[in-house]
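For this depiction, one protein chain was excluded, whereas all remaining protein chains were kept in their positions.
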Amino acid sequence: MKNVFLRYPTKPMDVSKKSISQLTNEMILTGFQGRKLGEVVETWLAALERNETTIFFGLAGAMIPAGMRKIMAYLISKRMIDVLVSTGANLYHDCHEALGRKHYLGSYKVDDVLLHKNKVDRIYDVFANEKGFYKTDIWIEKFSTILEDGYPYSSREILYLLGEELSKRKRSKNSILVSAYNAGVPIFCPAIADSSLGFSIMFANIRRGKKIIVNTLADIEESSQLCEKSKNTAGIYVGGGVPKNFIQQTAVIASYYTRKDKSHGFGIQITTDLPQWGGLSGCTLEESQSWGKYKSDAGMVTCNCDATIALPIVAHALMERGEDTADKRDKPIFTWNGHRLKLKYGK
Amino acid sequence: MKNVFLRYPTKPMDVSKKSISQLTNEMILTGFQGRKLGEVVETWLAALERNETTIFFGLAGAMIPAGMRKIMAYLISKRMIDVLVSTGANLYHDCHEALGRKHYLGSYKVDDVLLHKNKVDRIYDVFANEKGFYKTDIWIEKFSTILEDGYPYSSREILYLLGEELSKRKRSKNSILVSAYNAGVPIFCPAIADSSLGFSIMFANIRRGKKIIVNTLADIEESSQLCEKSKNTAGIYVGGGVPKNFIQQTAVIASYYTRKDKSHGFGIQITTDLPQWGGLSGCTLEESQSWGKYKSDAGMVTCNCDATIALPIVAHALMERGEDTADKRDKPIFTWNGHRLKLKYGK
Amino acid sequence: MKNVFLRYPTKPMDVSKKSISQLTNEMILTGFQGRKLGEVVETWLAALERNETTIFFGLAGAMIPAGMRKIMAYLISKRMIDVLVSTGANLYHDCHEALGRKHYLGSYKVDDVLLHKNKVDRIYDVFANEKGFYKTDIWIEKFSTILEDGYPYSSREILYLLGEELSKRKRSKNSILVSAYNAGVPIFCPAIADSSLGFSIMFANIRRGKKIIVNTLADIEESSQLCEKSKNTAGIYVGGGVPKNFIQQTAVIASYYTRKDKSHGFGIQITTDLPQWGGLSGCTLEESQSWGKYKSDAGMVTCNCDATIALPIVAHALMERGEDTADKRDKPIFTWNGHRLKLKYGK
Partner (left out) sequence: MKNVFLRYPTKPMDVSKKSISQLTNEMILTGFQGRKLGEVVETWLAALERNETTIFFGLAGAMIPAGMRKIMAYLISKRMIDVLVSTGANLYHDCHEALGRKHYLGSYKVDDVLLHKNKVDRIYDVFANEKGFYKTDIWIEKFSTILEDGYPYSSREILYLLGEELSKRKRSKNSILVSAYNAGVPIFCPAIADSSLGFSIMFANIRRGKKIIVNTLADIEESSQLCEKSKNTAGIYVGGGVPKNFIQQTAVIASYYTRKDKSHGFGIQITTDLPQWGGLSGCTLEESQSWGKYKSDAGMVTCNCDATIALPIVAHALMERGEDTADKRDKPIFTWNGHRLKLKYGK
């Protein structure tokens, strides 16, 4: 009798002319994180193939300075992502590039005090022009004067208005904010206070006499509504941090509030953090199952890899294999009245 | 002529009866992360010894479930920390234990779906009682009814009131929130929306007709005031995430607003994240110097180690060597009128 | 005047139909480990383009169970590798597959005691048939009876004979050992004692009355001769361990013995280990420059990534862009008389 553990042999990959998605397909029959990378593509495709599924995407890490902006814009505009939860920094850097400014090829082997004297800010091996950042700060501060005093905004509302404003500019088309505005993808930034985006809005208060309020409780309310009203949900994460936890918590809140099982049906994480340290960023999706954040039969995969390697590969494999599926799926279409969000599924 | 690179020999550590601070002292003359751990103690002591220095402390990671609550309470009550910036989860778990509930010894080698059926939530190798969490949620929801509708609270204000409420309970003395309330240490939680603490407050709105607002912009405003008004500052971090970036950003905002150099004079991080991935959590303190977050001559050290190992050792070494210094230093005493914070230094 | 640090903007990657080598080309203008992966391909191509360069390749980690065997065979047979230094396990597993046996798709979430009862050996998420391993052990033990008693073999000599033996079998063509035998690529396994390969040879001594000697000093002697006699050298590493150190040490020994600078001209490492722990496996190539292991102007790049992701990508990019170069280069052709090795460069 055949040993049940020895049913499916690995298939050593050959080296031959092939597309990126053929490569990730073949990785599924290898081992370790390579296999996981292949499974990330499969699991994302499975989420796209499941109709009436709302795909939440959490974005952490300095992905925009590292050249991942167009990839994110692609995933949003092709609706391989339905709701984005991001750190403030990624949205700030997106805004910076949307305004026509650049990040620069740098090095991590450098004298940082000398960089400071030259008004150069370093993000590992990427450099940025501090003077350019000041201009972006001022631009956001000025933009913020259109916000209504005393209204308790969610971050989503402000980011929608910011996307709208940027969409008026020709050069901004590969922007995350603009793509999301155009594709009807809501963006949440629950830790907006923790970024240049947040403090530039705040400066409109202390230097321009505004009384803007960003009511962070509204973010919880709105995001959990989206989870409640979704038939199925997926959580996909690049990095951990607030975006990962926030998306996972929507399932907990929605289940708690509706007394139904609103846990996510798919979970995908690309991360360099690890479970051994006990933090949420690095924890396994299985651990999250104990909290009811994923269904017991959820499609789940974790790939431990720097996202600047994994994300481009996954995005290209999805382009090769998933565009039609994404196009044809019944995806969520969002409407709202203040903090009351609705969604229905459709093309 | 002596080679300038070969002046100071390492001193192999012997094994002999010694105190914890003697051990960390001896580590300074070894190498790798052991040396760094010794330097963490030295640098923290140097920050305590520098009069009129405001010590910001960033706390990320599931430190309270992992048994670090009394250590944090100790550091706060002895005023080795002056301002705390924390994730919501750590404050929620502190509240949970302050209400007399427990976390439990568990295992990471377990069936998480089975745990879920048993209403057990896992945090790596720590278990928690989901029913107990519900009770804590409800308690916070009820507490939130005392909050004023429509007032744009900062997280600090709410956490002050929460500390006050908990301080009325006898069993809560080793709590972070209570210790901070008693010691006059402000706590910021800029991503409060990203935690059970935040959503339990939000539930007072949607289930009890409250209209609570947490204006996250107020957190930026208040925290940067503290940095502006401090003579000297230190940033000490366990883990990265929002707390680290938020504390670092106070220096950027304060410098930007005052047009003076308000960068931190000390930087200490205990982290398992790494610079190679380009994220803020793992970046070097040197990288942060390029942004003007630390002075060019700042005392800085990074120790790559799980905080459940490093923090107990550092806290005990500080107890042995730093209590008197902490007691005698001119430390910041905070007062406020709404979002207008003041500080003066004194015993 | 333009800021010298801000000369070259990053180029955010778009998502469009492209080949694997176009993808890695574009990665060079991004950041973090993605950029490094692009640079690995560039640096390897540069080594291939430099005539009369001997390319040493160090292979550690369980790469064969993870499906990397044909990729390695490809790199060897196309002579993108000239000398292989490997752990014993990789060669043992290559032999196992060359004999027609398999590794199997498994899981790391499994009861290992149950696996043991079922005679299944686990390598993270790959399973192996212990009974199959016994057969391979016996095959190697029998093969070893052809070895001459009392002769102080280097591991290279034994691996040459093993490749020769395997080359007689039809099914073995994608084998590392067979490819190396056919391509004239010497293989060193300095820690052969630390593997099933080594102990199966030893069993010929204790169970079959052989008196085989593997004189590990001969490995040092032979490998340093290759470095001495090479015009230029490159060191490329998948993982660290003995293979990395051994290849780096050839440069030290060759320089020491010849009193000339025989340090490597290129260095490439794909590794998940890190410098922070002070070990040789994770150390930077820069650190190795202090030891004279790489020239001060060496082409060097480190990419922190699991090799099961990085190696397939790099190999395919090399196939697309480097086959002609590899074919045309003047590569080392090895001859030997006992432990006296020679090389001349030619097609």
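The first chain written gets the first letter, and so on, giving A, B and C; residue counts start at 1 in each chain.
In this section, contacts are C-beta pairs under 8 Å (C-beta built on N, C-alpha and C of every residue); 3 or more make two chains touch, one makes a residue touch a chain.
Predicted model only: the values in this text are computed from it and were never measured.
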Omitted chain's touching partners, listed by label: A, B, C
Sole contact to the chain not displayed, among A:276, A:296 or A:335: A:276
Per the touch definition above, residue among C:15, C:123 or C:268 touching the missing chain: C:123
Which residue of C:214, C:234 or C:268 touches the chain not shown here: C:214
Omitted-chain contact residue, chosen from B:106, B:299 or B:332: B:106
Residue numbers in chain A that touch the chain omitted from display: 31-33, 274, 276-278, 304
Touch residues of chain B, complete complex, unshown partner: 3-18, 20, 23, 26-27, 29-35, 37, 62, 64-71, 74-75, 97, 102-106, 109, 115, 118-120, 123-127, 129, 174, 286, 304-306, 308-310, 312-313, 315-316, 319-320
Hidden partner chain, residues of chain C it touches: 60-62, 65-66, 89, 108, 112-113, 115-116, 120-126, 130, 137, 152, 190-196, 198-199, 201-203, 205-206, 212-217, 219-221, 224, 239, 241-242, 245-246, 249, 253, 256-257, 272-281, 283, 286-292, 296, 306, 308
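One rule holds for everything that comes next: only the chains that are shown with their structure count from here on.
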Chain at maximum distance from chain C, centres defined as averaged CA atoms: B
Chain whose averaged C-alpha position falls nearest the assembly-wide average: A
Cα-centroid distance, chain A relative to chain C, in whole angstrom: 37
Touching two or more other chains - residue numbers and ranges from chain C: 31-33, 304
